[in-house]
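The complex appears here without one of its protein chains, the remainder shown in place.
And then chain A:
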Amino acid sequence: MEQAGKIKIALAGNPNCGKTTIFNNITGAKQHVGNYPGVTVEKKEGHCKFDGKDLLFVDLPGTYSLTARSLDEVVARNVIINEKPDIIVNVLDASNLERNLYLAAQLVELDRPMIVALNMMDIAERMGVKIDLKKLGEQLGAVVVPLVGSKNIGTKELLDVIVNTKMAESIINAKVDYGAEVEPSIRTLTDAIEKTGIIKYPLRWLAVKLLENDEDVVAKVKAMEGTQKIVTLASSLRDGLKNQIDLDFYFAQCRHQFAVKAFNNSVVAVGTSDTLSDKIDRVLTNRILGIPIFLALMWIMFTAVIDLGAYPQGWLDTLFGIVGDYLGNVIVDEQLKSLVVDGVIGGVGSVLSFVPLIILLYLFISLLEDSGYMARAAFLIDRAMRSLGLHGKSFIPMILGFGCNVPGIMAARTLDNEKDRMVTILACPFMSCGARLPVYTLLIAAFFGASGYGGTVLFGMYILGIIVAVGVAVVMRHSVFKGEQEPFVMELPPYHIPTIKGVLMHMWERTILYIKKAGTIILGASIIVWFLTAYPMDVEYSQDFNAARDQVSEQADAQTAAILQSYGFSNIEDNAELNDMFQSMVAAADEEKDAEDSEDQDVQSVQQAEEMEAKPEYPDAFSDLQEKNPTIYAQALPLFDIKTRADDETGALDDKEKAEKLSQSYAARLGRFVEPAIAPLGFDWKIGVGLVACTAAKEVMVSTLATIYSVEADDAHEANLVTFLAEDPSFNPAIALSLMVFCLLYMPCVASLAVIKRETNSWKWMFFSAGLGVVLAYVFAFVVYQLALMAGLGA
């Protein structure tokens, strides 16, 4: 098993024992997160070089037990049985040792050398707990290393013990005593298994599991050939024992006794409970204050995400603008330029600019999770959730759904009851995820920024999402998934100050998922949308735009020549003074326009944008030029006017040409195809394209609109998407509301659908989820649009 210098270590422990912190301390960023084959349990592995040896750590799912009743537990024990790690490191919470030892009692049966990492020694000390490490080691048959994971104390000592293979070899696991009634049966069964010699599992463990009638083990043994005898023997032994003991609980009882014995023999002083944590809890789960505090925390979280996130988001927008401009100048080929600038930067850039918001959201969620508050939140509102037919724990997937539906759907795994899980999975996609946020903020900035109702509209979207999710859950729970509710047995872990490293890694893992999505699905969607909007290239125009543009420039040239002639020269360069003045004017005008553009980035409302448009005709710098040389200024001004007018006319022609081209593009054809169906919701073909494209991911709606409008836009009239939407006469606040509602409820994104398929293991439910989304989106958007029209928002 052991290759030269290579050691494989499995990290096992209860949830909340600090296992992940220790794993992070050891492996740092060198982690690989994947899935166990065939199941959705997260597989975390990490490398570490220590003392010339290559250590491979597997972070097993945190579990309280190792039965066949939960997927996590089956996965954890299968890793140990099948992959046979060289060492098991069992992380025990010293401040909560007795309960933690129950898992240790099951780990010792798996026949691998065990090291106990006794974590949270600082908290145990604060509580007055004193543990005799040597005795604890003797009780378990393990080497004990004390640690404070949150302060990275004891990590080196743990690694020292791991690489000391001699020590590992000398470890002999303790045995759980199953009492005089059962031990003979175990012996009979082990002998029989040994004789057949086909089964590779730890003998005693296998015998115990067969007597316990562990579903998973029994099924596996049955599947092997030549094991018929053993299965029969086990069931006859069970029949013999049935009359003497309660087989269902007997084995667990014995393991608890083992744990209690180990605890009593090694703990010198029991200490008091964690008073600090208790004090905090008295406030946070207070009968009167508990729920208001919970609601306030949620409110602070969302406000902070939106308000603080806006700053870096603006910076990123500017940065992508600069990159786009630069590439636009560097790339010569027109089609490639269009693809890169309009398609890729326009699409992916507008989506990536939301990364700061997502990071912040995950920061808060990680803080809530790691501090132990999330479990309290479930405790506080379980009663309310239950009246809706949901489980208190469903709250966690739902809240995670605010970040991204994918981890939310995956978090539904924490629900053991199949029906509760299915209902939560199907309800979760209606929670307004971070990817919908760009759609809201865009439309709110364009149509509600000035009204002061922007925040209310945003809040309303989240509330509508919750209402629909709950409604779906209630209906499903009382129809398709009728039945008994899951037991609510949940640990309320002591409060911890989350470690910075832990929170950052948590945050990073999730954010990277979003960025990867932007890099793959959204990039692909952006390119497809760009192609659909940019092609076909050879469209038939209503007029010859090139000829029209030529005409404009010829006319301007003629007028300029006429004026110059009246001044007495044929070319403007003949008079240096006049030429300088003219060039200064052009430069000043350009400068003014650039400044306006960059201000546009921060335009929060249409009104502001309009104020800017209504500025005086000539830039401020012109008055300086006039003062400097009034005569030449008067001469140059008509020339400048001619140039400006010509530029405007050319710009208008460009606009018209692009609009004509776009209206004949594949995208427009597609959009027009769906237009009759979506017209009652107030949507035109452009939104139709967006709706088709955003089946890939909701935020693609923004990048699609950005691509469509940037194709419409031209160099002379550059502004951001907010302004374009606000100025588009076919758009209005009623449509914006309708579109927001539609995006909220519309079918889950591709990534979510894939996860739904995986988690429910059924195509049926995946298609059901997609269909439900489309139907609800249509109905709600229709109602909202009609109501908005009645409220006079249609203008």
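Operating definition for what follows: a residue touches a chain if its C-beta (ideal position, glycine included) is under 8 Å from a C-beta of that chain, and two chains touch if they have at least 3 such contacts; residues count from 1.
What we mean here is this: contacts and distances are computed from a predicted model.
Undergrad: I want to check something: the complex is missing a chain, and I'd like its UniProt protein name from "Extracellular solute-binding protein", "Fe-S cluster assembly protein SufD", "Alpha/beta hydrolase-fold protein" or "Iron transporter FeoA".
TA: For the chain missing from the view, the UniProt record says "Iron transporter FeoA".
Undergrad: If I consider the whole complex, including the chain that's not displayed, which of A:K84, A:H256, A:K656 or A:R669 touches that chain?
TA: A:H256
Undergrad: Looking at A:P85, A:G290 or A:P438, which residue reaches the missing chain?
TA: Hidden-chain contact among the options goes to A:G290.
Undergrad: From the listed residues A:A262, A:V305 or A:A375, report the one that touches the chain absent from this view.
TA: A:A375
Undergrad: Among A:M490, A:L637, A:V674 or A:V774, exactly one should touch the missing chain; which is it?
TA: Of these options, the touching residue for the absent chain is A:M490.
Undergrad: Residues of chain A in contact with the chain that isn't shown?
TA: Touch set of chain A with respect to the missing chain: 64-65, 67, 69, 95-99, 102, 248-249, 252-253, 256, 260, 273, 285-288, 290-291, 375, 378-384, 386, 392, 416, 485, 487-494.
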